[in-house]
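See structure below.
With one protein chain removed, the remaining protein chains of the complex are shown where they sit.
Take a look at subunit A:
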Amino acid sequence: MINVENLHKAFGDNHVLNGVDMSIGKGESMVIIGGSGTGKSVLLKCILGLITPDSGTITVNGKDATKGDRDAFLAQFGMLFQGGALFDSLSVWQNVAFRLQRGPLKLSKTDARDVAIEKLRRVGLKSDVADRFPAELSGGMQKRVGLARAIAAEPQIIFFDEPTTGLDPIMSGVINDLIREIVVEIGATAMTITHDMSSVRAIADKVAMLHDGSVQWTGPIDQLEHSNNPYLDQFLNGRAEGPIEAVR
């Protein structure tokens, strides 16, 4: 479904991606882990075309992601941003129904609002939230609204960027469970970026560990604890000593 080959990206002298290779199958939930600044978000943005890679290839459903109709390409995706990225000037339901009010998927205002309220219900929010503005919501509610927006058009592929950052452990668990349920329910391919191990265990079918701009280890979730990979081992156990340099 998504194939990344020998992807490179540098910002000036800072080589963020140094030959990333990755493959995500249809309906699979891939979680990418790694420390801060290891290029996880850059990789995700390269796949979406928000950042242009220096070299390498990205194919989605066998088609080169950098060529062809951008709107049709992006219509396959839903994305939950780290901070929610909800539009401040729009109400909650207008945020959720944003894609449904424009472009080829355009619905009437009433239908779009009905779909938005249904999606809000799916992520555990009541209909009275629909007319509020994002600034009036708590962090957890904003994440749920972001999740509802990501799934509103029932995309084939959903990206989750640090879905539990800034949430308490209970709310993190709720969001992780919701993500897992929804991905299975709509049969979507998922790619999640996180360094929250509870998210990894709740969401992942496969895990990839990114460090120094390349994939250090990849495999199914049940092999995570027995990988014998020194990078992964250090990361999982949170040790300062090991191949990953930790600045004190």
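By definition in this document, a contact is a pair of C-beta atoms (placed from the backbone, for glycine too) under 8 Å apart; a residue touches a chain by one contact, two chains touch by 3 or more; residues count from 1.
Operating definition for what follows: contacts and distances are computed from a predicted model.
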{"item": "Protein name (UniProt record) of the chain left out of view, among \"Spore coat protein JA\", \"ABC transporter permease\", \"Putative tricarboxylic transport membrane protein\" or \"PBP superfamily domain-containing protein\"", "value": "\"ABC transporter permease\""}
{"item": "Of A:L50, A:V184 or A:A240, the one touching the omitted chain in the full complex", "value": "A:L50"}
{"item": "Absent-chain interface as seen on subunit A, which is shown", "value": "45, 48-50, 70-71, 74-75, 77-79, 81-83, 85-88, 98-99, 102-103, 149"}
